[in-house]
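Here the complex is missing a single protein chain, while all its other protein chains stay put.
Going in written order, the chains are labelled A and B, and every chain counts its residues from 1.
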Amino acid sequence: MSKRIEVIGLSCYYGQYRAVADVTMTIEPKAVTALIGPSGCGKSTFLRSLNRLHEVVPGARIEGQVLLDDYDIYGSDVDAVMLRRSVGMVFQRPNPFPTMSIFDNVAAGLKLTRQKGKDLSDVVEQALVGAHLWDEVKDRLKKPAVALSGGQQQRLCIARAIAVEPEVLLMDEPCSALDPISTLAIEDLMAELKDRYTIVIVTHNMQQASRVSEMTGFFSLAAAGEPGKLVEFDATSKVFSTPTHKRTEDYITGRVG
Amino acid sequence: MAAPGSVLASRRVRRFESFRAITAAAALITLVLLLAVAIFLVVKAIPALRADTASFLTAKGWQPDSTPPVFGVAALAFGTLLSSALALAMAVPVAVGVAVFIVEYAPKRIASWLGYAVDLLAAVPSVVFGLWGVVFLIPRMTGFQHWLATRFGWFPLFADPDGQTATASRSIFVAAVVLAIMVLPIVAAISREVLRQVDPALKEAALALGATQWEMVRMAVLAPSRAGIAGGVMLGLGRALGETIAVALVLGTSFAINWHVLTPGGNTIAANIANYFAEAGPTGRSALIASGLVLFAMTLFVNTVARTVIYRGAVRRGGDR
Partner (left out) sequence: MTATTHSAHLATDGVHVWKIRGRRAVVNRLAAFAMYLAMGVALVPLIAVLWYTVGRGLSRFSLNFLTHSMAGVGPLDRNGGAYHAILGTVEQVLLASLMAVPLGLLVAIYLNEYGSRTMAAIVRLLVDVMTGIPSIVAGLFVFAFWVLALHKGFSGFAGSMALAVLMLPVVVRSAEEMLRLVPSAFREAAYALGIAKWRTILSIVLPTASTGITTGVMLAVARVTGETAPLLLTVFGNQYINGNPFHGAQSGLPLLIFQQASSAYPASVDRAWAAAFTLILIVVVLYVGARLLTRRDALNQR
């Protein structure tokens, strides 16, 4: 089910301003790929170009290629709306729909394409099980989603994302708004999820990156105003012990913020 | 002897206290004013009510200066409610559509200008709308109303049993159209504020699930804004109920309980006051005041509900203008 993503010479622009320059990497299936680097170096922009979510900003565009299992997601016949069913996303702050119940939140994506009247409870249950949330909420599926704690809400958002059965799961600093216990719970969840999905996670927390990922990419800026570049992309163990580039090493060891 | 510092301090304190007292007095005056409005209206309405208490609420007809005086607010209240309801039915979908358009669909550069344009509609005085309604709208509506009556006459509101729509068009429907135009900017402006305060993270969540723009708007923008928009609708209703001049000009001086909105006739409390005021005798004036009280009660109720709904909704006061 999970797919390989190949990024070839990708640059992300907001109008004339180039935010990310010339990224080339291969994201392997059934693995977690972590993207680390200081603030403002384009990690999130790059992540959003993988499900074309950056396009909601007027004037945003890319150059280069992104292939999902050899298929160009920026091809002329591709509708971004449908692409996002294959490439799901979880955000920094948990954002369940406030007017919906837990059940309705998980089913939200499904309701968009399912035929009317189909029974969604099985799929919802599967998704909640997959997100390690089922046991905690199975008795109150119809209660409002906003009544859950922060960690629970984020797992709910993960359940919502995997309910539509994507192939790739993008996670933009999913734990930065959570307490340490919830963070660990989600990291455990990621270890399980990677068997079914290709996972790409942007994180500020280097320890987290070294804990959960197989591959790590380090983004950095040469100077203020310059576009972000992928400085190094290698196996996590190598990046964190014997990085090839000095800038990587400076960041890892905390010499540079 | 007191030290100089404390003399200064006490003088400052006195000044502070007096300014504070002045502002408190202002607040008190406002309270008194509101009470005065209520009291004087009730006091002056009583003579009429005493002359005809039994049927004030239900009688049909308005001859308060005749003997015996016959006047009832029923037809007027009915006309008020019917014309306002019709106006809202026409205005609210458009107003919400306008709000959604300005916040979600319009190109950013012209979005605020479009907002100003819609707000300008609220600035146009109602008498001008009334004049425009009489001179411009009424002649042009005859054909349309006749068409509606013939095509959709099976719908009870649109029936035309006496065949009047062919020639006459000073109807509640036209009054409702003018009211709708006046209510639209209020509902649109409040809806815009509510929609603008929607958390953008929700919009992203919807899009990330693979929603089209419209689906995103439905799920993430309109759904959490329901309470605030409802509040705006109620405020618009309050405006429509109290509108006097435009309706007075369009409807003229008829008096009937009229379900057939396309046929001439019907009146509202406010318009009735405007039209009969000049010729009213003492009982007449008192009766008009009594009807004004009923109107005040109606708008008070609607506005209270509106404010509770809005405050319970997500519209934050201050800051996000």
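Note that contacts are C-beta pairs under 8 Å (C-beta built on N, C-alpha and C of every residue); 3 or more make two chains touch, one makes a residue touch a chain.
Note that this is a predicted model, so its numbers are computed, not measured.
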Residue among A:V57, A:M82, A:A147 or A:A235 touching the omitted chain: A:M82
Option touching the unshown chain, where B:G79, B:G242, B:G265 or B:G284 are the choices: B:G242
Options B:L49, B:L131 or B:A159, residue touching the unrepresented chain: B:L131
Candidate in contact with the missing chain, chosen from B:A87, B:A176, B:V261 or B:I289: B:I289
Positions on chain B where the hidden chain makes contact: 12, 15-16, 19-20, 22-27, 29-31, 33-34, 36-37, 40-41, 43-44, 93-98, 100-102, 104-106, 112, 114, 116-118, 120-121, 123-132, 134-136, 181, 184, 188, 212-215, 217, 238, 241-245, 248-249, 270, 273-274, 277, 285, 288-289, 292, 295-296, 299-300, 302-304, 307, 317-321
Chain A residues that touch the omitted chain in the full complex: 1, 68-69, 71, 73, 77-79, 81-83, 85-86, 112-113, 165
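Simple rule for what comes next: only the chains that are shown with their structure count from here on.
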Inter-chain centre distance, chain A versus chain B - centres from mean C-alpha coordinates, in Å: 49
Chain B partner contacts - residues on chain A that touch it in the complex: 51, 53, 56, 58, 81-85, 88-89, 91, 93, 95-100, 108-109, 112-113, 157, 160-161, 164
Touching residues on chain B, where the partner in the complex is chain A: 108, 199, 201-212, 215, 219-220, 223-224, 226
